[in-house]
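Of the protein chains in this complex, all but one are displayed in their positions.
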Amino acid sequence: MTSIAVEHGERRNPLAAVWSFVKRHVLVAYSVLFFAYLLLPIAVVIVFSFNNPPGKFNYTWNSFTWDNWRYWNGVPGIQSAVVLSLEIALIASLIATALGTLIALALVRYSFRGRASTNILIFLPLSTPEIVLGASLLTLFLHTTAVTFGFETILIAHIMFCISFAVVTVKARLVGFDRHLEEAAMDLGANEWRTFQKVTLPLIAPAILAALLLCFAISIDDFVVTYFNSGSSVTFPLFVWGAARIGAPPQVNVIGTAIFVIALTAALVNILVQMRRSKDAA
Amino acid sequence: MTDQLTRRQLLERAAVGGAAITFPGILAACGSSGSKASGGTTSVEQKLAKTLNFSNWTLYIDVDNKTKSHPSLDAFKKKTGTDVNYVEDINDNASFFGKIQGPLSRGQSINRDIIVLTDNDRYLGLMLRKGWAEKLDKAAIPNIKNLAPVQRHPNFDPNRDYTLPWQSGMTGIAYNDTLTDPVLNVTDLLENPKLKGKITVLNSMGDAMTIVMLANGDDPTKVTDKAWNDAFNRIKKAVDNKQIRQFTGNDYAPPLARGDLAAAMSWSGDIAQIGNKHIHWNVPTQGGALWTDNMLIPKGGNVYTASVYMNYVYDPKVQGLMEAGDPKRNITGIYYIPPVIGAKAWALKFNPAIANNPLIFPSSETLSKVKIFDNAALNNQKYLTQWQNLISG
Partner (left out) sequence: MNVFHRHQGATPYLLLLPGVLFLSVFFVVPLGFLAYQSLQSGNIDFGYAFTWQWSNYWDAIQNYRGEFIRSIEYAAIATFFALVASYPVAYWIAFRGGRWKNLLLLFIVAPFFVTYLIRTLAWETILSDHGFVVRTLQTLHLLGSNGRLLATGTAVVAGITYNFLPFMALPLYVSLEQIDARMIEAAEDLYASKWHAFWRVTFPLSLPGVVAGTLLTFIPAAGDFINAQLLGGPQNHMIGNVIQSKFLELTDYPAAAAMSFILMAGILVFVFLYARLVGTEQLTGTAA
């Protein structure tokens, strides 16, 4: 919705005209600067992924090269770290989204005893600092031999902190859901399960997908909780941490850029599709 | 050469590691090194594993500058068929120990056959005391006879049952000649106002306190409370007046290379591998620290394969090449102090310049200027807490 009521009592004064020009565009200018600030480190990361470093350290621009991209797995350990991160992110996001969707359905559609407590239980992990989450899980794992430090512990940790995000995402969509569609389906003879299958599920599918993507992104990026519970396994963020201490190789920038580009593309496509749809609808 | 750590492989490795415990474990318990338990030998003990998982510090092995591979490891593979999965994930003893103590305290394997810890920190002794190290298969290490005499009976492992030195090294001061005049002693490092905020000190108590105690004229091999307090307060003063920019493990290397640091308390061999001719390293005028990094086999590691590897690196010819590198083949060596007798003779053949470098094959005069930190002080809870509080703010 564009502006604004006509400014009352404004005289046709050149100074006032300039001032109102500035006022109108200061927000735009500021926002552009803001975006530039946000993107500055990203630009550095991307640019330096093409750098041919003079020696061991990738801090000064030397010359352009495709080699880092071509031999992205030339650095020992980076490939297994990326693969592990992807595996964990995939499995954790699937499980967390499934569990979270079920909880969201229960919370929104049913009134039951313990609803408030469940809400609190979901809210708590979001409001606990990651370091406490990581440390407490470590304490648990130190007191049991049922799980092995490494893949298992990392997976459990990731599912744990992703569930809340999944619940919140799906819940938001469910809250605004028009129940009349379901009622209509049932009036037309469908039983509850069929209604769920054919009406509800497709309609909340975007939210489930969003939750899946959100959990995936959070899992792939997680450092603190993983740091405490990884044993000697190495995920990509852990690899970056270790490599950075002695000079991260350009391949780290390559992987970072790759993840960024893939995520950005997916988001862009989604948005452009939405914009097109709303334009058509308009 | 990189293994793809899929979950299956991880579990597989843990299983192999677990199976390896049983046989050498039984042998160790029997206290004999040749007899076999009744019931026949399992083939696991005498068969080399397909992969050896080796965790080590960074910049600590020979490297081919062009292909970035490690010639000594490639040669080991050719000789024995075992692939070495070499992981440079140790940056300082404390944080590495932090990573592995979780699984080890639960009796779980950490998927490593060899790890390397320093003797001037409490963790090496701690690993042995808690029983988290496997006994070496000395029958597979005949080359142990090449171990330098001075290394044969350290107080944390008097019979070398669990550990073998990887390399020794010295702690001193490195400086960047484009940013400062030579920084050659502790007074300059900690108290020269021109260097304020441009120097770092090592976060390892054994290194930093040794050097400062020597600068104070005290003896770090027998730490007294007074000597401790004097050295501690001297460092604390430098922290409080912002002379010290940060406490580091070997992560002093990036800021030193970036030019954010003018000088850094650092380890002798690192500087050579960094390869920047503006960065110079020296033993401080009043003395530096001497330490030895030791290989050990963590619980669950494959004892036989690890022992065979250790035997391999104790071959003087192998050690000589690893140590000195070979400029003709564009190989950079380790450039630390080898524990193997006879390595120097071979190093002379490969790289005479390095072989004659007193930092790598130090004379007894140089060795007299570096001291080993008092082991008892390393486990003094009061000192430890004080030190931790200092370096973590």
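For reference, chains read A and B in written order, and residue numbers begin at 1 within each chain.
In this section, contacts are C-beta pairs under 8 Å (C-beta built on N, C-alpha and C of every residue); 3 or more make two chains touch, one makes a residue touch a chain.
Note that the structure is predicted; figures quoted are calculated from it, not measured.
**Student:** Tell me which stretches of subunit B touch the chain missing from the display.
**Tutor:** The missing chain touches subunit B at positions 94-95, 97-99, 101, 126, 129-130, 196-197, 239, 242, 244-247, 255, 258-260, 379, 381, 384-385, 388-393.
**Student:** Which residue numbers on subunit A touch the omitted chain?
**Tutor:** 1-5, 8, 23, 27-28, 30-31, 34-35, 37-42, 44-45, 48, 59, 99-100, 102-103, 105-106, 108-112, 118-133, 135-140, 143, 156-157, 159-160, 163, 167-168, 171-172, 175, 179, 183, 217, 220-221, 223-224, 227-228, 236-237, 240-241, 244, 248, 252-253, 256-257, 259-260, 263-264, 267-268, 271-272, 274-275, 278-279
Quick note on the criterion: only the chains that are shown with their structure count from here on.
**Student:** What whole-Å value do you get for the distance between subunit A and subunit B if each is reduced to the mean of its CA atoms?
**Tutor:** 40
**Student:** Taking the complex as given, what residues does subunit B use to touch subunit A?
**Tutor:** Residue positions touching the partner: 1-7, 10, 14, 55, 58-59, 68, 86-89, 91, 99-100, 102-103, 105-108, 110-112, 249-251, 253-254, 257-258, 274-276.
**Student:** For a test of understanding, state which residues of subunit A touch subunit B in their complex under the given definition.
**Tutor:** Touching subunit B from subunit A are residues 55-57, 59, 73-74, 76-80, 83-84, 87, 138, 141-142, 144-145, 148-151, 229-234, 242, 244-247.
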